[in-house]
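Okay, so here's the structure we're looking at.
Just one protein chain is left out here, and the rest sit where they should.
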Amino acid sequence: MGSRARLAYLGPVGTFTEAALRTLPAAEQGELYPMPTVAAALDAVRIGEVDNAVVPFENSIEGSVATTLDELAAGDRLQVVGEIVLPVSFSLLVRPGTTLADVTTVATHPHAEAQCRRWLGVTLPDAAVTLVSSTAEAARLVGEGRHDAAVSAPVAAAHYGLTSLVDGVHDNEGAVTRFVVVSRPGPMPAPTGTDRTTLVAYIAEDHPGALLEILTEFAVRGVNLTRIESRPTGSGLGRYCFSVDLEGHVVESRVGEALSALKRVCADVRFLGSYPRADGLAPTTKPGVADGDFTAAASWLARIRSGS
Amino acid sequence: MGSRARLAYLGPVGTFTEAALRTLPAAEQGELYPMPTVAAALDAVRIGEVDNAVVPFENSIEGSVATTLDELAAGDRLQVVGEIVLPVSFSLLVRPGTTLADVTTVATHPHAEAQCRRWLGVTLPDAAVTLVSSTAEAARLVGEGRHDAAVSAPVAAAHYGLTSLVDGVHDNEGAVTRFVVVSRPGPMPAPTGTDRTTLVAYIAEDHPGALLEILTEFAVRGVNLTRIESRPTGSGLGRYCFSVDLEGHVVESRVGEALSALKRVCADVRFLGSYPRADGLAPTTKPGVADGDFTAAASWLARIRSGS
Amino acid sequence: MGSRARLAYLGPVGTFTEAALRTLPAAEQGELYPMPTVAAALDAVRIGEVDNAVVPFENSIEGSVATTLDELAAGDRLQVVGEIVLPVSFSLLVRPGTTLADVTTVATHPHAEAQCRRWLGVTLPDAAVTLVSSTAEAARLVGEGRHDAAVSAPVAAAHYGLTSLVDGVHDNEGAVTRFVVVSRPGPMPAPTGTDRTTLVAYIAEDHPGALLEILTEFAVRGVNLTRIESRPTGSGLGRYCFSVDLEGHVVESRVGEALSALKRVCADVRFLGSYPRADGLAPTTKPGVADGDFTAAASWLARIRSGS
Partner (left out) sequence: MGSRARLAYLGPVGTFTEAALRTLPAAEQGELYPMPTVAAALDAVRIGEVDNAVVPFENSIEGSVATTLDELAAGDRLQVVGEIVLPVSFSLLVRPGTTLADVTTVATHPHAEAQCRRWLGVTLPDAAVTLVSSTAEAARLVGEGRHDAAVSAPVAAAHYGLTSLVDGVHDNEGAVTRFVVVSRPGPMPAPTGTDRTTLVAYIAEDHPGALLEILTEFAVRGVNLTRIESRPTGSGLGRYCFSVDLEGHVVESRVGEALSALKRVCADVRFLGSYPRADGLAPTTKPGVADGDFTAAASWLARIRSGS
């Protein structure tokens, strides 16, 4: 019987995404499936091969993961049911016995390279840096002797018989990556008081001020955004949709009314889920937008409409 | 038995308000009660002495009738169920035989004086103008020989044995006065597609930007205002409430949501009624705020909230 | 030589406006001219018959004085150079020997009636109230024996041989009237840090949202309004101009840029002056709109425009 969760994630094994996945209780007894791409991980959810997928969503240094935004915006609708925030910590992995002086080639993933660029420039100014498809792949190539060192998640060392020559080679302390847990549409996590809602809005026509209008719909209802990204719709420069995270849960009145408003004034809105925030922060709103305020106003409206 | 409508109006007889009242079908067989003040006319409705009252609301030259705004804002809530717009036309009424050269004193109401000031200045530059409580009272005083001429509604001539020496003595062609028909709260006129809604909003605290916030609540929902007046609340200079007319009927979704929003963010909102516009103009709205848009968005919201 | 100031005011003698005028140092040695109307007082300034005029502008109970707003908006431009705020205090003036039981007729000005209505209704429920052109005129008529009592400024008692039967007959404690001091255009009062600016804005075309646009021009520059009144332009119901008071002095950058913006987007703007506030309150602004911020931004702009 199906009691073990089937969980896909952006592989290969030995990356930060696997580490994120392993923070989930369901992962302990679950079947874990590393997938080659974000698209493959999400499609595995869509066709029912797995129950959930964990994919990277944004990074405090590199910004949003465009592929994830785009794959969630296209295809059958999926639902974000959770988020995981992990500190980013890169190590320089080498074959046992290698010293810094030996390192003339370094392999890593472009995002890792971006976050360790200054360290590499200072410490290994003459090393050739090769960009590969993942930090785990970089570690594998070092294990095979194809490169001298890999900038990688430390957990990859064990997988490929490497050792860490230097830990913490990232340029920015405090960098974090946010991952999302994705399922097929279905009952969503109950509101906790510290929730986040994610959606994609396609503006009705590309007129000046469209973004201002969208932001105003949120602002008048006291709904704060925590992230807004423009993404090209693929139909030409200057044609965008907006990927948005906001404070609150869709069952809350102010969020529901704001989403309905967006649905009315946009060409389309794709709701991607409401789920607990990893940071546990409560929304900052404004007076008059609590659920009780909406209920009282609705009663008043019914009363005046009935003429009493 | 109560089959004859009892109708109060701002008297005395022979004023424009009586003329406005007489445009109502109910006035033909109704009992008409001229009242000395707007307050008295409205109180007669409140205590059930009459069914309706007709009082002046605003004038295209003089602006709103502050007394009417204030009396509707205070006391038990009343309901505007209709409006009447009449062209303003003043005549110079005299006792038979009087010529322009004989006129050394003119009586009129301050609002009439304001609207005939240029004509009086040019035609009767040396005449002393006395302001009295109504144009009909001015005509009465001329009938008694206390003044030489009255600037008045032409209909007052017959009541007081006067004749019109000059018609159309007002400075602005096309001036109109708008009157409202008031009842106790009850079933309101059905929406016609060309309706107006009147309300009073008391801002929650007198902070800079409060009016901007209120206007934004209307604007995001495509609700246009046709009149907005600040009125002092009586609690100090700089403390205002806002008397508002807007396009549309409270049963329409965009109007209902906007009023609910005001109710949430204001200290208080007094709804004063939705009723057909005298000018028959349809609202200009914006895309996405028709009732069908609200219904579709509500269905969508219910669907995503249910996780389907 | 012309060392004595010639000062007009809305008469007659014995009104609150005279009391306001007498608070001005220039009034001590000045020649004082009571005028029959606000228009006459302002025209006396326009044609140079007097140096200044003092006229009532708004009242914390009754609202703005429409005549003053309209007379300042029309005709040759004048300039407000100061304001005076006086507490409103009405007395019931009678001929010596009259008792409350003797009072069957009361004369007063409509604005005074509005502010003492409850007191009159409770204390003299059966008295006939006659509205006349000023509270001083009411006192004069009582002196002549034409009415039993006048609701009036207490100072009128001495002029007409009356005595105060009851002081403080106004309904609202703390009511005040604000008067403005008007001159021909010329050098304006230097900024004091607690100034007010008055203007009239005519919207370019009467489109929905015009008022919202105007308010936004002020809000983005941190300029707060202390009063905004819509006034009919005389060209039809629903056609308005806006009479505005705002915090700050036109020489301040944020006020100057906001006024320039209004000038650009409105059909017309009439500047009516910057002058010290009677209440001495400093503006509440927002970060980034102090004069130093504007100067620094202008330097930066010049620098980037020059390519350095």
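For clarity, chains are labelled A, B and C in written order, and residue numbers in each chain start from 1.
Everything that follows uses one rule, which is that a residue touches a chain if its C-beta (ideal position, glycine included) is under 8 Å from a C-beta of that chain, and two chains touch if they have at least 3 such contacts.
All figures in this text were calculated on a predicted structure; none of them were measured in a lab.
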| Quick one: which shown chains sit in contact with the chain that's not drawn? | A, C
| Hidden-chain contact residue, picked from the options A:228, A:251 or A:296 | A:228
| request: Have a look at A:66, A:190, A:267 or A:282 and name the one touching the chain we're not showing. | output: A:66
| field | Selected from A:5, A:85 or A:166 as touching the chain missing from the view | value | A:85
| remark: chain C positions in touch with the non-displayed chain are 79, 185-188, 204, 213, 216-217, 220-221, 250-251, 256-257, 259-261, 263-265, 269, 271, 287-289, 293-294, 296-298, 300-301, 304-305, 307-308
| said: Applying the definition given at the start, please give the residues of chain A touching the unseen chain. | reply: 39, 58-63, 66-67, 70, 85, 110, 114, 117, 130-133, 172, 174-176, 178, 208-209, 211-212, 215-216, 219, 224-232, 234-240, 279, 284
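As a working rule, only the chains that are shown with their structure count from here on.
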| note | Among line, ring, star, complete and other, the chain touch graph is line
| said: I'd like to verify one number: the distance from the centre of chain B to the centre of chain C, where each centre is the average of its C-alpha atoms, in whole angstrom. | reply: 25
| task | Please compute the C-alpha centroid of chain A, do the same for chain C, then give the distance between them in whole Å. | result | 59
| note | Rounded to the nearest Å, the gap separating the Cα centres of chain A and chain B is 57
| Residues within chain A bordering two or more other chains | none
